[in-house]
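Of the protein chains in this complex, one is absent; all others appear in place.
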Amino acid sequence: MRYLPLSEDDRAQMLATIGAKTIDDLYVDVPREALLSAPVALPAHQSEMEVERLMKLLASCNIPAGKTAFFLGAGAYRHHVPASVDHLIQRSEFLTTYTPYQPEIAQGTLQALYEFQTQVALLLDMEVANASMYDGSTGLHEAAIMASRVTKRLRVVLSGGVHPHYAETVRTACQAHGLEIVTLPAAIDDEAAVLRAMDANTAAVIVQSPNVFGTITDLKPIVAGAHAAGALMIASFTEAMAFGLIEPPGAMGADIVVGEGQSIGNAMNFGGPYVGLFATKEKYLRQSPGRLAGETVDADGKRGFVLTLSTREQHIRREKATSNICTNSGLCTLAWTIHMTLLGAEGLKRVATLNHENACDLAEALDAIAGVEVLTPRFFNEFAIRLPKRAEVVLDALMEKGIVGGVPFARLNPREGMDDVLLVCATETNSPEDINAYAAALRDIVQ
Amino acid sequence: MTKKYTRDHEWVRIEGDVAVVGISTFAAEQLGDVVYVELPAVGKAVKQGGDMAVVESAKAASDVYAPLSGEVVAVNDALNGNPEKVNEGAEGDGWFVKIKVANAGELDALMDEAAYAAFAKA
Partner (left out) sequence: MTATISGNHGLQQAVGLLFETASLARSGVDMPAPKGRANRLGGLGRKVAPPLPGLSEPEAVRHYVRLSQKNYAIDLGLFPLGSCTMKHNPRLNERMARLDGFADLHPLQPMQTVQGALLLMEELARWLITLTGMQAVALSPKAGAHGELCGMLAIRAALFARGEGETRKRVLVPESAHGTNPATAAACGFTVDEIHATDDGHVDIEDLKKKLGPDVAGIMLTNPNTCGLFERDIREIADLIHAAGGYFYCDGANYNAIVGRVRPGDLGVDAMHINLHKTFSTPHGGGGPGSGPTVLSAALAPFAPVPHMVRRGEDLALVEHSDTAEGSPFGRMCAFHGQMGMYVRALTYMLSHGSDGLRQVAEDSVLNANYLLARLKGHFNAPFGEGPCMHEVLFDDSTLKAHGVETIDFAKAMLDEGYHPMTTYFPLVVHGALLIEPTETESKQELDRFADVLIALAERVKTDAAHFKSAPHLAPIRRLDDTRAARQPKLRWKRDEALKTAAE
């Protein structure tokens, strides 16, 4: 078998050296009735050629976004990733290396993480960022728990604009942790409602900007209100590219900024693996979760990088750790930093602008259709529209014309009675032809 | 007054009704280079044997327990930017906390210098 170097001769020689008769002798501590004598009932091994055929068949049963006019956002985004990104991350020394616990032979990984941390901090305009979380949603629950640790309070309020999957994830993890999680009803443009729901036991308010409906919000008043009540302000996001064009939460005073970085460097991959961006103020650093790469010197005084402040983490602090996290997003993090390096400030601004212009063109075209209303007052690359029919029905009809028109809000949250709301996104990958086709098709469908 | 020691390697020196507390030179040596000390807030109530502080090296974090019950009246802020003071003078300038003693009788349970030296060697 192609992944197993040992030959039968090798195995015999090795057993002899060990002094065992059969391999089963080495499984001596396994209760005999539990040691399987035959392979389990699953297919036997197959050649690379056969496996490839099977997997390609499975892949062909899907319709990839690129084969359609594609307008989905709501937490995952289709952007153009330059060819060199994927090529570089497949280098053996990046793909097949381990967590940099032996820094002398892992300076490649460690320096890339240090550069990543810097880029994230600059993008979000925050003092310090970590080496990534699994994704935006789990990063958000860690942020809520961190806020509780910092303020020693037990209640967290989430706005009605937070992505419902993120809110669910926060609720699941934080309730077990002993926190009270309050989620406000869905609202297109009312992030500040969190302030009205605060009390003396509130550790943090969580808002999302751009929110799930695409709405961008001025966070300054929310920061002021939270601080006045002794609470932290956590700003979350699902579309990192937005900050190439809109004011970042750090500039508005947010205490923790956490969200999804998938847009940069990483394909949509049907939901994962993604990369969580997590940034905070230096004064909260020791309460923060996740890996951190730091600069230092070696025995010759030469600059180098190491994982640091590890005493917050599980392998040292165990049950008193700031989190149970063991991995970061490794290769996805590397892809992010390579793409960001290729973009630079100029490139990022240009791509972000293209996103926004396409979204504006699409919004205007759809808003012009009788019976269709754009609900989002100010946005980056996604917005919500209200339709005269159920969004799912409209979506099916659009699908028949090769257009993936959006995400029905009701798929994310069926409990708000917003069956007629569709979340629509346009990125730099959408052409004017796509946009015109969408508008024309929708006009036909709603007549 | 002489120092007394706990089995968890904290030392206590009484100054009037206040106890000055730190970790022993032995403990500091075992820990290696101290990188950070997490001190309690002034005003916090502590119980003998209860959590009081945390002392960290690059690779380990050790809990520091209160040798006596009482109220924290002062913490050594100098350790904030200069944790190496713990390695340089664990039983002097590297002190952690001053506690207003609730019950001086609790001292009896602690070891004197000779007893601690023997305990640490074992």
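The letters A and B name the chains in turn, as written, and every chain counts its residues from 1.
Please note the rule applied: a residue touches a chain if its C-beta (ideal position, glycine included) is under 8 Å from a C-beta of that chain, and two chains touch if they have at least 3 such contacts.
Small disclaimer: the values here were computed from a predicted structure and weren't measured.
Q: Counting the whole assembly, list the visible chains that the omitted chain makes contact with.
A: A, B
Q: Among the options A:45, A:196 or A:227, which residue touches the chain absent from this view?
A: Once the missing chain is taken into account, the touching residue is A:45.
Q: Given that one chain is not shown, which residue among A:343, A:375, A:426 or A:439 touches it?
A: Answering carefully, the residue with contact to the hidden chain is A:343.
Q: Given the full complex, what residues of subunit B touch the hidden partner chain?
A: 32-33, 35-36, 56-59, 83-84
To be clear about the criterion, only the chains that are shown with their structure count from here on.
Q: Measuring centre to centre with CA averages, how many angstrom lie between subunit A and subunit B?
A: 44
Q: Which residues of subunit B touch subunit A in their complex?
A: Going by the criterion above, the answer is residues 35-36, 38, 56-61.
Q: Write out the stretch or stretches of subunit A touching subunit B in their complex.
A: Going by the criterion above, the answer is residues 286, 308, 310-311, 316-317, 320.
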